[in-house]
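Left out: one protein chain. Kept in place: all the others.
For clarity, chains are labelled A, B, C and D in written order, and residue numbers in each chain start from 1.
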Amino acid sequence: MDDPLIVVALVLVAVSATAAVAVRDPARQALVLAVLGTVLAVLFTVLQAPDVALSQLAVGSALTPLLIMLSVRKVRRPQRKKEADR
Amino acid sequence: MSVFPYLVAVWVFLVGCYGLVTSRNLIHAVGCLAVCQSSTYVLLLAVGYRDGATAPVFSDLKPGSRPVVDPVVQALALTDVVVGATVTAVLLALVLQISKLHGTVDPDELSELRG
Amino acid sequence: MTRRTRLFVAALGGTGLAVLLVAACFCLPRFGGAQHPYGDRVVRASLARHTANTIASVNFDQRAFDTLGEMSILFASVLGTVVLLRQTRDEHRAAPEPEQVAVPVRRFALLVLPVAVVTGLYVIAHGQLSPGGGFQGGVVLATALHLLYLGVDYRALERIRPVGFYEIADALAASAYLVLGLAGLVAGTAFLANFLPYGTFNTLSSGGTVPLLNAAIGMEVACAVVVLLARFLDQAVEIEKGGEK
Amino acid sequence: MNGWTVAATATLAAGVGAAAWGVATGPLRRRVVAQNLSTSLACPALLLLSEGYDRPSYVDLALLLALLGPVGTLVFARLLAEDLAADPPRAWGLTYAVAGFGGVVVIAVCVAAGPGRALVKLLVVGALLIGGNLTASRALSGGFAGSRRG
Partner (left out) sequence: MNRRTTLLGVAEVLAWWAVLALLWLVFISAVNTLELVVGASAALVGAFAAWGTRRAVSGW
């Protein structure tokens, strides 16, 4: 009945998941993961699962990117210091 | 159309696995694991879908007036989304420890260190 | 094993897995099919227990024991992160430098924070009626608090976020879930059974124990996420290598 | 399918699709803008879906996305501030266009909802959506000027 809508959402998920793997820099991957979270939430809405979509929105839009970006900052910092010492 | 959503779930899972195997950065690998996780949600919700149905939430819907999709799979996916995020946090904490101990987050360099 | 052989093995295994998974896909029930025996029964049971949101009924009533398991994973992962990311002896804390944030961004953060808190509470409180519940609302609440880090600076967040308090609240919420389950035993039914009166359909008091378990999970998730993010923020912003100072 | 879901499909395919492509390629300044626009395009799509499925309770999804989408962009604006300061994004035309599109969708959905409590809720979502989108764009282009670490 709503087939085109479901197909579009599924294709978007497949494309952004592929992009999330293909982008190798963790900071840029976090950006793609944030978009993947939003697209997944839309897919879940289209599949009539608003509860799961809410979960995905709450987690994917801010929490996961924040965790990854904080880890990236922590891992990068000693390297930056080394460059400053050089 | 009748298997396309399942195939998308399989694709997302395999692509995530490919990323895990070829990753040169553990933080990137954790991100790929998150992609793998999301494939399970796609699969579960696709199994629970019913053509022309709506969500089994009756706050703005008269019970029985429209067909509804399967709520069991939704309940499974819902809790796992949040719990999965905290598990991601544990993995990232492990990565931070590795980076502190060895000064690198490249899995190849790490295996050389051990040998 | 060299990188090349490892990739070869992975490609071999991946191809096999792909073939098996695709074959399995064609054996699954048709997408969008009308056969959902468990779903139909769950919807009937949920309506009999006056819970408007069937998913909340599954999570907090019909499969509440399962949610207890999920909650323990959550609790354990918070515990694991706290242990992994504690300050070691060769590290010291450096005070974070104040941040200069553009005025509109700062005002936006200060205005949206209370709105997000109320929205999170709304999502938790209406979990058994409309889409939402403890898991989602808890994450929203915790995210709202961290607007203060994002829009102002870390010291402002530290002033209103005593981590010890959230750790205690996390444990209290986890035990509240257990106590509510045990109350079912005391009331003469089973562990985590829905022993309270079901109330009027589609009101806040409907669903028996569902709203209470929902609130416990909401508090648990909110506190858990705050504690998790506190550890990560400590690591990323304050704790530095080296024992001097 | 009805008019609302067709509009949602078009928004997803053209808008969010373009944002997904933009976030995966190009320089960092384009990626962060694409991430911001992906949330501010998905939110109107969710409003359209809520109207298309005739489920007022789905508006909660759009509300949450309008609240948390800009927070997600602030994460990147904050933690990538040093990289962005060297090469700040300049896409105000696109940002205003997307904000205008969000406004149009909110007005259309409001007209369909008719007067009542639901109308005010939709207006709150619209205000959060547009205000959040513009503030997040502001944060991306030099919102964290004096950022060293902290």
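Here is the rule we use: a residue touches a chain if its C-beta (ideal position, glycine included) is under 8 Å from a C-beta of that chain, and two chains touch if they have at least 3 such contacts.
Computed from a predicted model, the values in this text were never measured in an experiment.
K.L.:
With touch as defined up top, name the shown chains that contact the chain not shown.
P.N.:
By the stated touch criterion, the chain not on view contacts C, D.
K.L.:
Can you say which of C:C25, C:V78, C:A102 or C:L148 touches the chain missing from this structure?
P.N.:
C:L148
K.L.:
Can you tell me which of C:L20, C:V83, C:I168 or C:L204 touches the chain that was removed from the display?
P.N.:
C:L204
K.L.:
Out of B:T22, B:T40 or B:S59, which is the one that touches the chain we can't see?
P.N.:
For the chain that is not drawn, the touching residue is B:S59.
K.L.:
When the complex is taken as a whole, what residues of chain C touch the one chain not shown?
P.N.:
Considering the whole complex, chain C reaches the absent chain at 106-107, 110, 113-115, 117-119, 121-122, 125-126, 130, 144, 148, 152, 156-157, 159-160, 202-205.
K.L.:
By the contact criterion defined above, which parts of chain D meet the unshown chain? Give residue numbers in ascending order.
P.N.:
On the side of chain D, residues 56-57, 63, 117, 120-121, 124 touch the unshown chain.
Throughout what follows, only the chains that are shown with their structure count from here on.
K.L.:
Higher C-beta contact count, A-B or C-D?
P.N.:
Ranking A-B and C-D by C-beta contacts puts A-B first.
K.L.:
Could you work out how far the Cα centre of chain C sits from that of chain D, in whole Å?
P.N.:
24
K.L.:
Mind pulling the chain A residues that touch 2 or more other chains?
P.N.:
1-2, 22, 30, 48, 50-51, 53-55, 57-59, 62-63, 66-67, 70-74, 77-78
K.L.:
At least two partner chains per residue is the criterion; list those residues in chain B.
P.N.:
Within chain B, residues 1, 4-5, 18, 46, 48-49, 51, 54-55, 57, 59-60, 68-69, 74-75, 78, 81-82, 85, 89, 92, 96 contact more than one other chain.
K.L.:
Residues of chain A touching chain C in their complex?
P.N.:
50-51, 53-55, 57-59, 62-63, 66-67, 70-71, 73-74, 77-78
K.L.:
With touch defined as at the start, can you tell me which chain B residues reach chain A in the complex?
P.N.:
Residues of chain B touching chain A: 1, 4-5, 8, 11-12, 15-16, 18-19, 23-25, 27-28, 30-32, 34-35, 38-39, 41-42, 45-46, 48-49, 51-55, 57, 68-69, 74-75, 77-78, 81-82, 84-85, 88-89, 92, 95-96, 99, 103, 105.
K.L.:
Using the touch definition up top, name the residues of chain D that touch chain A in the complex.
P.N.:
Contact set of chain D toward chain A: 1, 5, 8-9, 12-13, 16-17, 19-21, 23-24, 28, 31-32, 34-35, 38-39, 42, 45-46, 49, 53, 55, 57-58, 60-61, 64-65, 68-69, 71-72, 75-76, 79-80, 83, 149.
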